[in-house]
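Shown here: the complex without one of its protein chains, the others still in place.
Coming up: chain A.
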Amino acid sequence: MNKRISFSRIRESRLFWVLTAWAVILGFNALFVPEFFRIGIQDGHLYGNLIDVLNNGAPLMLVAIGMTLVIATGGVDLSVGAVMAISAAMGAVLINPAPGDKLVSNEILTRNATNTPLVIIVIATLAAGTLCGLWNGLLVSRAKIQPLVATLILMVAGRGIAQLISNGQIITIYYTPYFWFGNGYILGLPVSIYIVTAVAILAWVGVRKTPIGLFIEAVGLNPKATHYSGISAKNIQLLAYTFSGFCSALAGLILSSYVHSADGNNNGLNYELDAILAVVMGGTMLSGGRFSLLASVLGAIVIWTFTLSMYALGVPANALLAGRAVLVLLVILLYSDRRLIKRRSKSTPTAVQSQDEKPGLPHP
């Protein structure tokens, strides 16, 4: 009996399935693409597929952190990809304004210089995204628009805003200090991964060392009861969406630095879906409630490990989406299995006292 209990404990851990999925992918790689694990040193920094997973996955990890909190409040933020595009466009325009529909025939556009100090660029970029998040938060918490609809507005409009900022152009960035965020290294590891770690720690301290985390879960589980217990659900929602906007802005900054350009149409394309997927793989229910930041970050890592493994195998980008869909389906099915087990365990008194009885329907 004890054994069974501890096993189901492990299975109920949010990290269990996401780690299993990761282990399966890595195991597959060990068999078929052993070079995936090779890590070398190149110009004083680590170099290899696993490092690429961290560096390429950094924007998604950031977005997933923000998305986790939003989903935990029972909402969703569909605008993250568009917010990334906005912040990327903001950064690029401040470095070098796009000339609109004039043909500029000089080297001003390609010089390694900026019109705005880097510090201001970073602040403006983050501020733009945070404002977008605040807007979403106000729509959801004050105007009481359903999160799906409220953030859909910015998801659609955001790419237009990004195009307006960048004058409808794809702005290529030539200012090298800006590339540090996406391509730099500290102590052999990509800068972006330090940024993710910092944000993750900040978020973790914010939600686990203060009551905010509990409030967020409470809002997600039962907003009415939360309201009656004197917690301002409105402000908690506002905070979650604003933080998500901030995370997306940071992700946009890293991504545009990484690819050296701001493209209103393609920066952060489909990130909202990948982020939701990462959060779901991390075991946070879309209906809100309990969440795990670490599990969501791992979810993002799983997605990128899968993506890069497929590239290493030579699977074309188009087929990859189908493969990813299968991955999603499997993980989701595993979770629904977990829910079934729980329901069964409820009816048998010998089973574990689950600390987390809420899975299916959060409402009374």
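Assume a contact is a pair of C-beta atoms (placed from the backbone, for glycine too) under 8 Å apart; a residue touches a chain by one contact, two chains touch by 3 or more; residues count from 1.
The rule is short, and it goes like this: contacts and distances are computed from a predicted model.
So which of "Periplasmic binding protein domain-containing protein", "Cytochrome c biogenesis heme-transporting ATPase CcmA", "1,2-phenylacetyl-CoA epoxidase subunit A" or "Phosphoenolpyruvate-protein phosphotransferase" is the UniProt name of the chain that got left out?
Result for the unshown chain: "Periplasmic binding protein domain-containing protein".
Touching the absent chain in the whole complex: find that residue among A:V119, A:A143 or A:A322.
A:A322
Considering the entire assembly, which residues of chain A contact the chain that has been omitted?
That gives, for chain A, the contact residues 35-36, 38, 42-43, 47-49, 52, 56, 74, 76, 101-107, 109-110, 146, 148, 168-170, 172, 174, 183, 255, 258-261, 263, 265-267, 269-270, 273, 276-277, 280, 285-287, 307-308, 311-312, 314, 316-318, 321-322, 324-325, 328-329, 332, 360-364.
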